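Here it is, the structure, as structure tokens.
All protein chains but one are shown in place.
On to chain A.
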Amino acid sequence: MLGDEAFRLAKEAKDIAADHIPAYNEEQVRLVTQETRYLWTRIEEMIASLNTAVANQQRSGSSQTQLGSSQPHGTPGQQQPSQSQAANTQQSAAQAEIENTNAQTALYFLTLNRNKRCLLAYHHRRAQFLRSLLWTLHLASSMIPASLSLRLSPEEQNYARDYARLNSNYRDAVENQLCPSDSLNWAADGELPPRDLFIEVRVVKDCGEIVTENGVVNLQAGTQHYLHRSDVEHLVTIGYLEHINPS
């Protein structure tokens, strides 16, 4: 049915969760664009036919008025009403035809627009997901896990790379301006200050000894630590540590 393909795409866009993205559905995108193109050619055709029909109507309409005006005084014959009746039915049929085509054009046009919206939404959601993923990975596009990068289209991968590069360029510029000798924690969430200075973390994968601002910590698997949030936050995001009791 009309617009079904786009609907499927929209549903797929809805499936994108905070930590999951379905594979890029190239086939579905192709189907939707194909449908959209087809609709556009149909619309063009219809508009063309509409134009000719309207022109025809105008022409016939004007000829009829001519016909009517040419015999104002003549005795009402048998032929005249039938002729005008025929002309009328013809006219109304043409009118209905025009209205039909009009409605169909409008429908096609709306569907086309809807398709476009669905396409855009689908890609927007994916791009959004990609961006938030990049931020949690501290803008290292190479860190995207293989399981996820398999699901991205080549264009999306390019996008991720370019986005990261653009960001790092900007960061370098800002750093040069603000603090030439220091580096900014670019990916830190600047909107909300952390509630606790310390967090309780459990080591999932052995990290060995890490050097933090506050000294050396040995993060062995199977131990639990209470540490400065800033020291270990990145390890939590890449899944080496598990943040417990986050409330």
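Worth a mention:
Here is the rule we go by: a residue touches a chain if its C-beta (ideal position, glycine included) is under 8 Å from a C-beta of that chain, and two chains touch if they have at least 3 such contacts; residues count from 1.
Keep in mind that, in the parts below, contacts and distances are computed from a predicted model.
One chain of the complex is hidden; its UniProt record names it "DNA replication initiation factor cdc45", one of "alanine--glyoxylate transaminase", "Proteasome subunit alpha type 4", "RILP-like protein 2" or "DNA replication initiation factor cdc45". Mapped onto chain A, contacts with the missing chain fall at residues 197-198, 200, 202, 212-218, 220-228, 244-245.
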